[in-house]
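Heads up, one of the protein chains got dropped from this complex, but the rest are sitting where they should.
Let's look at subunit A:
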Amino acid sequence: MSFIKPKFRHPRLPTNALGFTVADYDGAISTLCAGCGHDSISAAIRNACFKSALEPHRIAKVSGIGCSSKMPTYFLGRSHGFNSVHGRMPSVATGASLANRNLTYIGVSGDGDTASIGMGQFIHLIRRNVNMTYIVANNGCYGLTKGQDSATADLGSVSKGGAANPFDGIDLASLAVLQGASFVARSFSGDKDQLEPLIRAAMAHDGFAFIDVVSPCVTFNNHAGSTRSYGSTRDHLDAMPVDFVPVREEIRAEYAEGTSHAVTLHDGSVIHLLKADAGYAADDRTGALTAIRSAQQDRRILTGLLFLDPNSRDLNDTLELASRPLNELGKDELCPGSKMLDSINEGLR
């Protein structure tokens, strides 16, 4: 078993606008099971940060508990990170985002971490529109504790022990749309062509960006009868491809009229929804819910950008906090002295 990834890299690795190669966004070698979907998500996050040329030291990774929540160790080894307790990452993320609004926050959680123990916290992230990317690596089970059904497991999905799940699963994407999330997407760990642009768009989005990623647990939930295996997911995948064009990049691909639908983000970046009939309106909350629902009824897993409100106001704006990060404010700014107090008091007389 290898515990270290060799230092050697391809001598002709491309560099991004900062002069970094993708290797500069690597983390420690993964200790997850070989073939775990989570590792693919880690790689997608790494690739997305590389492609978007984010500075590693301006990124903070936050997570809870679970195999999925271990992921941040395995990417962005030069970024900040906080591995919180089970289901409590949202509080940590909220606090961090308020303390330093200038970092890019990437939250990584599992279906257990989010939909069971962390549900109460998760919902408030949405409500407050905390400026972060929140990825759920959704494998329909508690991988770390050996594969018990999670709250997102589909009705009838057969566990490794052979029992069919008697409960309807919680659909986190629908929940997020319903609860008013400003960016909601779904993807599959095995579809980096779609997942990477979605993560890049989520990181560019101002506000809470939620991505529910089907991520097969190769050890406990990849057998026949499981609805979240590699095979079953591929069989039922209904992928809406997307492309992400950041604001400073010149537009490479052009899509003929009527074949795509472009959504411009707050910062000027563009997401292209490559669905030829352009029938999918990503800014229609009710339409999104209906589309997800009808896909579910057809046993399709609809992936892509499901909903986006590009004009959302994140928590810092809603609270009208200083534009400079709070952690940068010094004593003089926070405690302006008796003169200022006097003048305020004067204004209240």
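Here is the rule we use: contacts are C-beta pairs under 8 Å (C-beta built on N, C-alpha and C of every residue); 3 or more make two chains touch, one makes a residue touch a chain; residues count from 1.
We adopt the following convention: contacts and distances are computed from a predicted model.
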Complex member absent from the view - protein name from UniProt, among "PadR family transcriptional regulator", "dihydrouracil dehydrogenase (NAD(+))", "Electron transfer flavoprotein alpha subunit apoprotein" or "ABC transporter": "dihydrouracil dehydrogenase (NAD(+))"
Absent-chain contact - pick from A:E55, A:D193, A:E328 or A:D342: A:D193
Option from A:A34, A:A224, A:L334 or A:L348 whose C-beta touches the chain left out: A:A34
Omitted-chain contact residue, chosen from A:R78, A:R127, A:R234 or A:R299: A:R234
Residues of subunit A (touch criterion as defined above) contacting the omitted chain: 1-2, 4-14, 22-23, 29-30, 33-37, 39-40, 42-43, 189-190, 192-193, 216, 218, 222, 230-231, 234, 239-241, 243, 252-256, 259-260, 274-277
